[in-house]
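Here the complex is missing one protein chain, while the rest keep their positions.
Labels for the chains are A, B and C, by order of writing; each one numbers its residues from 1.
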Amino acid sequence: MKYLYYPGCSLKGTGKAYDESMVAVFQKLGMDVEELQGWNCCGATSYMSIDETKAFALIARNLALAEQQNGGEPVHLISPCAACYLGLCKAQKYIAESEELKTIIVDSLGSVGLKYTGNVKVRHPLDIFVNDLGLDKIAKCVSHPLKGLKVASYYGCLIVRPYATFDDQYNPMTMDKLMVALGAEAVDWPLKTRCCGGTLTGTVEEAGLRLSYMLLKEAAKRGANLVATACPLCQFNLECYQSKMNHDYGDHVHLPVAFFSQVMGKAFGLDRRQIGLQRLMVPVETSPAMA
Amino acid sequence: MSKAIHLPLADNFEPRIVAFFCNWCTYTASDLAGISRMTYAPNTRVIRVMCSGRIEPQLLLAALREGADGVLIGGCHPGDCHYQAGNYKCLRRFKLLKKYLDQMGIEPQRVRLEWIAASEGDKVQKVTNEMTEQIRKLGPLKLTAIPKPPSHHQADQAPVCQGAVS
Amino acid sequence: MIMSNTAAGDQPRIGVFVCYCGRNIASKVDVEKVRQFAEKLPNVVVSRTYKFMCSDPGQEMIQQDIKELKLNRIVVASCSPLLHEPTFRRTCAAAGLNPFYFQMANIREQVSWVTADTVAATRKASALVAAAVSRVACHTSLEKKRVPVHADVMVVGAGISGIHAALLLANAGKKVYLVEREPSIGGHMAQLDKTFPTLDCSACILTPKMSEVKNHPNITCWTLSEVEEVSGFAGNFKIKVRRNPRYIKQELCVACGQCVDVCVFKEGKVLDDFNVGLSKHKPIYMPFPQATPACVLIDPTACLKLSRGKCAQRCVEACDRKAIDFEQQVIHEEVEVGAVIIATGYQMFDARKTPEYGYGKYLNVYTMMEVERLVNAAGPTQGEVIMRDGKTPKTVGIIHCVGSRDKRHHPYCSSVCCMAALKTAHLVREHTGALVFNFYIDMRTPLKGYEEFYDRVLQEGVQFVRGRVAEVTDWAVTPAEDGKLVIRVEDTLIGVARRIPVDMVILATAMEAHHDAAELQRRFNISCSKEGWFLERHPKLAPVSTFSDGIFLAGVCQGPKDIPGSVAQAGAAAAEALMLVDKGFVEIEPNSAWIDDEVCSGCKTCVPLCPFHAITYNAQDHVSVINEALCKGCGTCVASCPSGAAQQKLFTDEQIHQEIKGVLNYV
Partner (left out) sequence: MSKPKAGFYWCASCGGCEESVVDLAEDLLPVVDAIDFVFFPLAMDFKRQDVEALADGEITVCFINGAIRSSEQLGMAELLRRKSKILIAYGSCAHQGGIPGLANLYDLESILETAFQQTPSTDNPGKTRPLPQITVAGGKLTLPTLDESVKSLDQVVEVDYYLPGCPPPVALLKAAVQAILSGNLPPRGTVLAPDKALCKECPRLDSKPDELLITQFKRPHEIEIDQQKCLLAQGLLCLGPATRSGCQAACIAGNMPCTGCLGPTSRTRDQGAAAMGALGSLIESTEEDQIASALENLPDPAGTFFRYSVPTSMMFRKHQNA
């Protein structure tokens, strides 16, 4: 089955490291993955709350492009960004379930010469790594086992909610298993799907900050020396505000927050710039096996 | 015809659907729908048979010929037939009949086979409403009338024949 | 040139009787207009209405008209024929009219109760009446067939319901086959410590009944056994039962337990079902102290001799009665019975399906059934509430409605859990003195003495929080929560989200239908509700009957209920079964098919289609012949006859065609 890669806006901006490491890991794993040509913004959560139909059309364009790029053959579209992933899944579900919406979408796509038949399957890289490639293959690629690294796997609230497409909604384990396969230790951390504050941190800072702080504090308390994330916004919230949290809550949290793909890259022995480690604000080098 | 029974006006077409329900599952389900007071479209007229296996193409065609706009058959779910396999026999005939009706230009939505268990009163409601709406969209089924000749004979006895072999 | 089924000189004189059914029909259907409509239909001599047609005056009115107006066909437009057809057939018979000159129009269940608009309802009712009228005109006189019945009864499932039903029948002098798939009879009740609301010891009231079963001359009790195949019909079922080997000669074993002591396994090896997995038993074991039959058994998957073929077989040496028999094979019994009572009970909802409550993740999260064993003196902890981590809880949270009243799992209320939770709260408190919280959506304590019990538990100081628990977590945000299980819940009475730290969480999991209930349902040809409970014939008026005559339901297999309810229902089922087998015969609806050999060309199309092998081919006369005794009246052969030679009584081509014309006649 053919894989196409949909980075989404964040991965070309604040989440650049996610993009770089993901592509590097694809290569290392010998996966033939093309980037989706001419992709556009998924509208994230904001557009959806303004005009659902238009938001769906916006997303559907990417799905249609994927089908077109693969000549109408069935294709898998990899979407690492949690928000994009949810948006794509949601769009597919709603279009499949509402004839009315479907006609609108098909017409609007038709007006720009695109076709959407539903022949494209939206996949999260975690799903692909663990369920398509399998942990054995991953383990084989590990050249620098992450001895002593204690990872709190942070899935965030979007990957398994509301659609638990490839993992348990309440206690997802794919990332934890992945980390173990890389030689790290998975910390039992009950907050793995709790909200990081999302865009609140940018609007009602106090509210957002508190949520992020709770996550980090508990992760530290459970002995984690690194938080692995699967969402650019989570990564941003958890990492960039640590000094402010420490100031506001009189604490001294210092916990590197990396994309799970970066952690993989490290275990695969890839160059730190190749997987964007230098972009992290809380230096990861302090964590065992990450130097 | 009593005055009480209004003829439907041409412009608000009310589909007429004949429903053949098996005694054990679907007829019971439609009773259950009643006991549970599930309101649904009044367009179906249920004819009870012991088993969907009793339903033959001739009955279904007769219903259409007599003026039904659609026909619904309801039987037990596969494996649940009170008579072990009557519903499968029904299904086989039905598949063949559908092929024929397709050739004869009858829209597929007009003739439908549903497995409805005794506990599925809500399914009776759902299917009935669905079908009624679909057929409402299609409009009445106006089959070409079968021509009838003008009467020639008065008395209806065998005609007398004169003459014989000489 | 279709032959009419109306015999010559038998000009139909039809009476139509339209029922108001109080307001049930009259509130939606203009009964008078239906009457007027019917009056004008062909062959209708009289058309009347009445408030309750099924009442004595109503029936007398019909009988009088039959006599005075020489009616020879009767149509009653009222409720469902499944409900009152027998009533009105009797009415006709009593007036000297063959009961099959009767047809019913269902204008209640299928019209007034399901139609919003009164005009539409009246039209629909009229159409159904028209159908009945044109159909009944070509009815013929028929006789019911009488078939002798077999006097024995089979009870499937030997929990409290099955045991009670079996004993009633046996004491009434009937021979009963009691079939149980577990190694002992007793069911879930045997696992319980106390029963609500009286708190009497479950075993103390159950075990006497169990031994009565064992000693009863009229009861053949087969454990480790399952029904494989069912054929025949009410009064004459043939049932095949598979009896799995126990590898012990039951008649020799006295349950001394020496074999168990000497087993090469020093420790238990297999999770113990009776203790809901809280303990392990050896490959050779006694299910539980009061197990009936009092006899050990061997688990072939765990026993070295049976699984690997080599073992010191100390058990064989130890048994001086030589009861151990590794050669035992499956036995297939075949019995004939007149009636069957199904009392197969339920299984508990798997708490792992609600991961938010951490069962299987956090050591100290338990199900209520596990706690029953914990508090039981014969249980794995000899009645001490000692948790998996070895501690005794000081605070306990009981979460109600786990798996029930939950659209993700079971929408229904499992009905006994509130009371069971109250009982558990009481027992845990009694055993540990712990502070107990109950988290409930609604408290449901409707029956005799239940509300009083609720009050008592309240008085004892058990805490109640109204709200569905969001999650159980070990995420502590205050020092007080450290090392505890934190129950996060919105207390909807004070409108506050609370975090309540406890040592132990008990999940009141729902009763659910057995995972393999559908197989049994098919084997016995009965129906299942969406939730998988076996379906009763009528929710109110036939609560223990099924749609298959001669098969009755008892206990939870029909729906969640407590012990008193199960026992009462078992009694009802036993009475129904007794009524059937004591009568000595069953009457069979005369709807069998026949083949007119004047028309049959012997094409044999019908022969392979009959599910009951009732049709044979007569090679002399080149015609197919139906054995009426075997025919069950499905009509499949009729529908498949290419030359119209096969016909079905009560459902002839002509009768159905008349009905089609009728239902379409209203426009």
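The definition used in the following text is that a residue touches a chain if its C-beta (ideal position, glycine included) is under 8 Å from a C-beta of that chain, and two chains touch if they have at least 3 such contacts.
Since the model is a prediction, treat every value here as computed from it, not as a measurement.
Visitor: Over the full complex, note down every shown chain the hidden chain is touching.
Guide: B, C
Visitor: Among the options B:62, B:76 or B:116, which residue touches the chain absent from this view?
Guide: Going through B:62, B:76 or B:116 one by one, B:62 is the residue touching the chain not shown.
Visitor: Footprint of the hidden chain on subunit B, which residues?
Guide: These residues touch the chain not displayed: 56-58, 61-62, 64-65, 78, 85, 88-89, 91-97, 99-100, 103-107, 139-153, 156-166.
Visitor: So which bits of subunit C touch the chain we can't see?
Guide: Subunit C touches the missing chain through residues 1-3, 598-605, 607-609, 616-617, 619, 622, 636, 639-645, 653, 657.
Basically, only the chains that are shown with their structure count from here on.
Visitor: With chain centres set to the mean of the C-alpha atoms, which chain is at the far end from subunit A?
Guide: Farthest by centroid: B.
Visitor: List the centre-to-centre spacing of subunit B and subunit C in whole Å, with centres computed as mean CA coordinates.
Guide: 33
Visitor: Roughly how far is subunit A from subunit C, centre to centre by C-alpha average, rounded to an integer in Å?
Guide: 49
Visitor: Quick check on subunit C: which residues sit in contact with 2+ other chains?
Guide: Residue numbers touching two or more other chains: none in subunit C.
Visitor: For subunit C, which residues are in contact with subunit B within the complex?
Guide: Against subunit B, the touching part of subunit C is residues 30, 33-34, 36-37, 40, 80-83, 106, 108-111, 113-117, 119-124, 126-128, 131, 521-522, 525, 527-530, 535, 539, 547-548, 591, 609, 611-612, 632-636, 638-640, 648, 651, 653, 656-657, 659-661, 663-664, 666-667.
Visitor: Can you tell me which positions in subunit B touch subunit C when the two form their complex?
Guide: Against subunit C, subunit B makes touches at 1-2, 4-8, 16, 18, 23-25, 27-28, 30-31, 33-35, 37-40, 42, 45-51, 53-56, 58-59, 62-63, 66-68, 79-80, 82-86, 89-90, 93, 117-120, 125.
Visitor: Flag every residue of subunit A that touches subunit C in the complex, lowest number first.
Guide: 168-171, 190-191, 214, 218
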